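What follows is a set of notes on a single structure, which appears directly below.
Missing here: one protein chain of the complex. Every other protein chain is in place.
By letter and in written order, the chains are A and B; residue numbering begins at 1 in each of them.
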Amino acid sequence: MTPVAPIRPRGPWRLASERIGRDRAAIAAIATILLAALVAVAAPLFAALTGHGPAEQFIETGLSSNGIPVGPGHEFWLGCDGLGRDVLVRVVYGARISLLVGVLASLLAVVCGAVVGVSAAWYGGTLDALLSRLMDAVLSLPYLLLALALAALVGPSTGISVVVIAFFNWAAVGRVLRGEVLAIREREYVQAARALGAGHARIMFVEILPVVAPTAIVYATLLIPSSIGFEATLSFLGLGVPPPTPSWGNMLADAMAYYKVAWWLLLFPGAALLAITLAFNVLGDSVRDVFDPRFERSVARARGGAA
Amino acid sequence: MPAPAAAGVRLLDVRDLAVSFRTPDGIVEAVRGLSFGLDPGRTLGLVGESGSGKSVATAALVGLAPGAQVTGLALYLGRDLLTLPAEELRAVRGRGVAMIFQSPMTSLHPLYPVGWQIVEMIRAHEPVPTRQARARAIELLGHVGIPRAERRVDDYPHQYSGGMLQRAMIAMAIALRPRILVADEPTTALDVSVQAQILRLLAGLQRELGMAMILITHDLGVAAETADEMLVMYAGRALEQATTPDLFARPSHPYTRALLRSRPRLDAAVARLTPVPGQPPSLIALPAGCPFRPRCAEAVERCAKTPPLVAIGGDEGHDAACWLVGEGTA
Partner (left out) sequence: MSAAAAPAAAPPDPLLVRVTGVVKEFATRSASPFRRERLQAVAGVSFGLRRGETLGLVGETGCGKSTLARCIVRLHELTAGELLFDGADLSRATQSELRPFRRRMQMVFQDPYGSLNPRRRVGSIIGDPFAIHDVAAGRERMRLVQVLMDLVGLNPEHYNRFPAEFSGGQRQRIAIARALALRPELVVCDEPVSALDVSIQAQILNLLVDLQRELGLTYLFISHDLAVVRHVSDRVAVMYLGRIVELAPAGLLYASARHPYTAALLAAVPAFEPGARSRRAPLVLAGDPPSPLEALRGCRFHARCPRAQARCRAEEPALESRVGDDPGHLTACHFPLADGEAPGPATGSGA
């Protein structure tokens, strides 16, 4: 028996992270997201630095004598909004809402979708038929209309936004994962596990979940920007985050009254929204490429007899 | 291999072909220093295991190896295919060099009728009316042994069996009467009984049309039945080249001999097989010298230098790339 050398070879996850490390667009996207997260966490610092609270109104200094907001300048770096509030501080606080709602809603959607999709595919039969129809039903709902109705019914709040966004997204994830598991359950390694006498839970957690995890991760990454956009839409319509809490969506809504005289009201929250959704989308694309089995296979083939 | 008397220009003359790919893990040298020739009516068997470069080599000749770095010379009737403009190369594919592949199930588009695909292929190369092309498609399908071709012509690929699909692929390949047919593992996905039918069909068509054929296969038995000459490849290099009877009568390269020894036989019980030891090499960072050296029982110090493919003593046109045979022992 040879003594065991502690080799930790490059597994699929290691390989994926190494590949991400070589992808410049992904690095830029990750940097943007980290920056946004940092800024969001440090939002009170901005408030302290400028001396302006996120909901604080500066009627004297922030508005001109005829009520027009002042533009970017020494005191208000990114200008003021129609109520004399500091746009910089509000954009920074808005990042908190956007990231929080985006990440939470996506996670919730992916977890629900995974549970439903994987169980539907694995157990099959009646359960599958039932859950599949449920997913179809959810996917065919007119989501904006329903979201409006729901928010109007229970009143706008951040928590409701998360639930609404997750509710309209989990079914798409579920359907994709169901398809993947349907393919995987016929794979020979699952048959081999069955032949060894492995039970449902073991096959699910040891054989199936790690294999569909990359898909779930890719989905989560791509869902975040759309959730952020969805949240902005809800807030824009006055059904998301209730004022005076700043969110990029309600800031854009507020800007609608002033954008002809105060371009900065539209530009800065809009640019922030664009930057963060773009970053998540780019990252999602890279993550998908990195986990692409074709890519993995070509590498495996090239490494052939490396062992 | 006797060169044709006419003008001395060979149908296909490949010299020092090299194909490599850039991958995230390094450069894969798929084919290195490959040379061979082909004359009308002859069949060359390219034999090798996975990763030997046999498929990549022929795909690269007709520009079907995307992302590959291809160097060397590939003279088709005196014109170098590797430097041909895309438009002319497209004309060569189909009329000059046609290909059939291992997996007929994925070589045809699943959403169009088989006949329609043949018609489109004909019309892409020849200005004939659809009606006429369709008549030709039916005739071709009948010719390759599809029963009731005039009815099956409108079937979709999924309505054909594997053997029939391969026949349809062959019909498409010979539609423009190509001078060279490249058959890349044409029977590997098929059952033995169907394999025998397809090999017989190919041999018949070749005689009839006077085509040259390159048969790419991992199966020495298939090559033995079909090929006039054989080229044994390993890790991108040609290790042995000979007429088929000669190769089987006097396999000279240790790899060829090891391959022949390792197969169980149908006609006799063998007590124990003699496997080729070790694993096939990775094509990234291949060691210098003979690529078979790490698995070769007879390797000596000299094998660290790459042996050239040279004539071994005796028979005309029997070459091997091994220091232990060829000029040294001739």
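By our rule, contacts are C-beta pairs under 8 Å (C-beta built on N, C-alpha and C of every residue); 3 or more make two chains touch, one makes a residue touch a chain.
Note that this is a predicted model, so its numbers are computed, not measured.
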Task = Please pick, from B:Ala183, B:Leu220 or B:Leu283, the residue that touches the omitted chain in the full complex.
result = B:Leu220
Query = Which of A:Ala198, A:Ile217 or A:Ala275 touches the chain that is not shown?
reply = A:Ala198
Residue in contact with the excluded chain [from B:Val276, B:Ala299 or B:Ala321] = B:Val276
Note = Touching the unshown chain, chain A contributes residues 1-2, 4-12, 187-189, 191-199, 202, 206-207, 210-211, 213, 296, 299-300, 303-307
Task = Just the residue numbers, please: which parts of chain B touch the chain that's not shown?
result = 49-50, 161-164, 191-197, 199-200, 218-222, 224-225, 244-245, 248, 258-260, 262-267, 269-270, 272-277, 279-280, 295
